[in-house]
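As structure tokens, the structure follows; a few thoughts come after it.
The complex appears here minus one protein chain, its other protein chains still in place.
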Amino acid sequence: MIRIGIIGCGRIGQVHANSLQGIENASLVAVADASSEAAHACARRFGVTVRDVSDVLSAKDIDAVVIATSTATHFDMIHGAASARKAIFCEKPIDLSSDRVRLCIKAIEEAGVPFMTAFNQRFDPHFGALRQGVVDGEIGDVETISITSRDPAPPPLSYVKGSGGLFRDMMIHDLDMARFILGEEPTTVYAAGSNLIDPAIREAGDVDTAAVILTTGSGRICQITNSRRTTYGYDKRLEVHGSKGMLRVSNVLENLVESASSTGFKTPRAQPFFLERFGAAYLAEMKHFVDAISSGKKPKPDAQDGLRAQLIADAATRSWQESRPIQINA
Amino acid sequence: MIRIGIIGCGRIGQVHANSLQGIENASLVAVADASSEAAHACARRFGVTVRDVSDVLSAKDIDAVVIATSTATHFDMIHGAASARKAIFCEKPIDLSSDRVRLCIKAIEEAGVPFMTAFNQRFDPHFGALRQGVVDGEIGDVETISITSRDPAPPPLSYVKGSGGLFRDMMIHDLDMARFILGEEPTTVYAAGSNLIDPAIREAGDVDTAAVILTTGSGRICQITNSRRTTYGYDKRLEVHGSKGMLRVSNVLENLVESASSTGFKTPRAQPFFLERFGAAYLAEMKHFVDAISSGKKPKPDAQDGLRAQLIADAATRSWQESRPIQINA
Amino acid sequence: MIRIGIIGCGRIGQVHANSLQGIENASLVAVADASSEAAHACARRFGVTVRDVSDVLSAKDIDAVVIATSTATHFDMIHGAASARKAIFCEKPIDLSSDRVRLCIKAIEEAGVPFMTAFNQRFDPHFGALRQGVVDGEIGDVETISITSRDPAPPPLSYVKGSGGLFRDMMIHDLDMARFILGEEPTTVYAAGSNLIDPAIREAGDVDTAAVILTTGSGRICQITNSRRTTYGYDKRLEVHGSKGMLRVSNVLENLVESASSTGFKTPRAQPFFLERFGAAYLAEMKHFVDAISSGKKPKPDAQDGLRAQLIADAATRSWQESRPIQINA
Partner (left out) sequence: MIRIGIIGCGRIGQVHANSLQGIENASLVAVADASSEAAHACARRFGVTVRDVSDVLSAKDIDAVVIATSTATHFDMIHGAASARKAIFCEKPIDLSSDRVRLCIKAIEEAGVPFMTAFNQRFDPHFGALRQGVVDGEIGDVETISITSRDPAPPPLSYVKGSGGLFRDMMIHDLDMARFILGEEPTTVYAAGSNLIDPAIREAGDVDTAAVILTTGSGRICQITNSRRTTYGYDKRLEVHGSKGMLRVSNVLENLVESASSTGFKTPRAQPFFLERFGAAYLAEMKHFVDAISSGKKPKPDAQDGLRAQLIADAATRSWQESRPIQINA
């Protein structure tokens, strides 16, 4: 039984708490949050106790911590948890500065604690089955990938300002999926970005629409398109081409009812957003974390995966800013 | 080069004339119609001469006749063409009376002329590919069939009155397809019929909505559903199940544009009606007729196929009238 | 908080126990089973106590019982639970004899206890959304329904022999869905049945392939096709046509990965069987039961729904046996 403390009781912290309820070899022991109110609401909902962050980090009866606080606090949380020898599950991104991410990795490695970066989309059953098909050689050698991510609406402007920008905040999931599927590290990135939805996003120094081309050493090519706007639900698709064929995952719709009328045939919208679309993925990633710790294996994706996705996001940001392709530092 | 005369210059006669333009080893020589106006309009459109029906039937420079007149006249046309030793392509149904169909068959056989009944749906590329899959054993032994035919709107009441009823007029195509796919003759039919669309159809002694179950000697089952109403175009589907799997053909849509908006995902309506849906089938059936004559083979479906479909339609009509399953006479 | 005891710890009893874990206003108190081993295994899995059936029925700390035992025992269980004034959730069918079902209904009504028949498919989110569309008038007046149910394989022969036959065991779900969607009671049924899969099923007096036509007083028509064989997963579809259009639910696939190769485009099989396909429905029906009791409302579908579906199944069975349409007793 892995005993777990959650630090950060916001939306995503509660998602993880809920996941833990469905995992037999894990138990949620305590939650912590800078807001006492949030912590107590969460504790009541899941029938656990509230503790201070420092108490969670140092508690003898806690084996692993889930870090679901705001990005700026991750650095300290990770260092605290690492020195207390806790296994660590950390929300992405680890930190907006890749230098600081490297410091986190150093601390983790020195402490020798398991660490998992929460790229939950790897655990989606649909994307997982697609990736298994690639690994099994169903499509031969990978040649090109196309990833589409379109959010239903931009996040609040306050969030945009602290997010590190679309490439680090939103596209980072796609960059991780690209690495997950490509079978090779991307070496060059070119990014185009636009403001087509809200001028305030431009004023905040960010884009709301973007396209990226990644290339690898052997010439594999990945295209990604992102937008902060759809009218038809959360648009999340992945298509991979290889020498023998193609695999793709399309949108998950709200339900399977098809209708026909004088205007044609209709199906419902896609799932509203990531919480609905990736419900099963959130559960599966937490199961993976718990199972890895239980069996003494390293969880995956790890801190290096977190760092590498971030380095690509950094390069994409710079490519957009400087209007030229950027080499990605390994 | 097969030299052809068309008798009957209505909508379907013109379809066949048009088909003949695209067939290299056939030439349309003349057209005939009880209406001189219709005949001349058709002749002008296709650049051929108008002749009297009797002249077409007896002409030395005509090898084959296409009978596209009203059903009541088929009997005389067939007898005339048979005695003049013409190959015959005849619109379905051969006659509303199965006894008179048998007399036509006798005349055809005595004359030894090729005869084809125009069940064009057998020549649809989609249904044809499905049937080929069945013949090739892709789904093992046939077990059940489901056929859906829904017209966009009822025909004019005057047409209904002379049509022989929905089972003989509309469902007969599905009954022929059932025979085409089943691989066995149906032995029993049960028919349910309703008036849900237009009370005038009931007053004319017919139904506008119907369902039928056919069973064969070995226990294969075919379900057919017919309606004289859809709002979304011509609904024409066929699904066949066997011991190893399933084959089906869904609707052909007006085009392949899919749209997404705040109300979900949309595709266009199905093709408006049979002329659009079966455009390729009309051409292919005429090609088959011409090729069969050219090569001295018997065209198929033949007069026996016409008779057998009609006997099932007769039995279905009686089943509906008497509210009981009816054995089909072989 | 509704306190619940489950009687019957087989597969379906465990499904309900699992559902209760996810329902906040319910708690599973105890389980019972004729097999002590089964009861204790189930109790361990869900962390509850084992009691005797009679103890569950009479317990003061239990508000409602879930009857998930074999059909033959339902009669006594229902009478026991009714006299103990428990709310009752009973698996379908209530009893294979409609006379005995009527006696159960009498007992339930005299006791004045809530009773729910477990037609779980009504609670499937896809079928539920379809039905809501019908109720909301999206397709106008209902005209025809087509229901397809194909199991991946026949049940064990021992099960077949005690099942009451395909119409009462398998098609009864479709008959309930037909009533749920039709908006009118069926008045006539015609059934065709065949043995195409396993001759042993015929020897056991049952069919493995069947088709049914239901008609209502106003002329609405419902077609149902059942088979005990598919190779591509559990085939469960429903399509309803109305004066304004059509609504349908197709199969739920194992995942959304589409592949393309030299043989064409491919998607995975349908969900393996009903436990996977109706996972969400099992949870939703139990929630409905608990919520209904909590709020003092009558749960639905009720015992009358159980009876009526059974009367149609009885009539279908007789129609198949006597090869004629049968009037359904109200």
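Going by the order they are written in, the chains are A, B and C; count residues from 1 in each one.
In the analysis below, contacts are C-beta pairs under 8 Å (C-beta built on N, C-alpha and C of every residue); 3 or more make two chains touch, one makes a residue touch a chain.
None of the values given here were measured: they were computed from a predicted structure.
Trainee: Return the single residue from A:S98, A:Q121, A:T209 or A:T317 that touches the missing chain.
Mentor: Touching the chain that is not displayed is residue A:T209.
Trainee: Have a look at B:I62, B:V142, B:A211 or B:V249 and name the one touching the chain we're not showing.
Mentor: Of these options, the touching residue for the absent chain is B:V249.
Trainee: In the whole complex, not just what's shown, which of A:T144, A:T263 or A:Q304 touches the removed chain?
Mentor: Checking the options A:T144, A:T263 or A:Q304, the one contacting the hidden chain is A:T144.
Trainee: In the complete complex, which positions of subunit B touch the hidden chain?
Mentor: Against the left-out chain, subunit B lists 125-126, 129-130, 133, 138-139, 244-250, 252, 255-262, 268.
Trainee: Spell out the interface residues on subunit A facing the chain that's missing from view.
Mentor: Missing-chain contacts on subunit A: residues 141, 143-144, 146, 148, 150, 188, 190, 192, 194-197, 209-211, 213, 215, 218-221, 223, 225, 227, 229-232, 235, 241, 243-246, 323-325.
Trainee: Footprint of the hidden chain on subunit C, which residues?
Mentor: Contact residues on subunit C toward the absent chain are 230-232, 253-254, 260-269.
Basically, only the chains that are shown with their structure count from here on.
Trainee: Point out which chain occupies the most central position, where each centre is the mean of Cα atoms.
Mentor: C
Trainee: With centres defined by CA atoms only, which chain is the most remote from subunit A?
Mentor: Relative to subunit A, the chain with the farthest C-alpha centre is B.
Trainee: Rounded to a multiple of 5, how large is the rotation, in degrees, that superposes the C-alpha trace of subunit A on subunit B?
Mentor: In degrees, rounded to 5: 180.
Trainee: When the C-alpha atoms of subunit A and subunit C are each averaged to a single point, how far apart are the two points in Å?
Mentor: Inter-chain centre distance comes to 40 Å.
Trainee: Starting from the mean Cα coordinates of subunit A and subunit B, work out the distance between those two points in Å.
Mentor: That gives a centre separation of 58 Å.
Trainee: Residues touching two or more other chains, restricted to subunit C: which are they?
Mentor: Each of 244-246 in subunit C touches at least two other chains.
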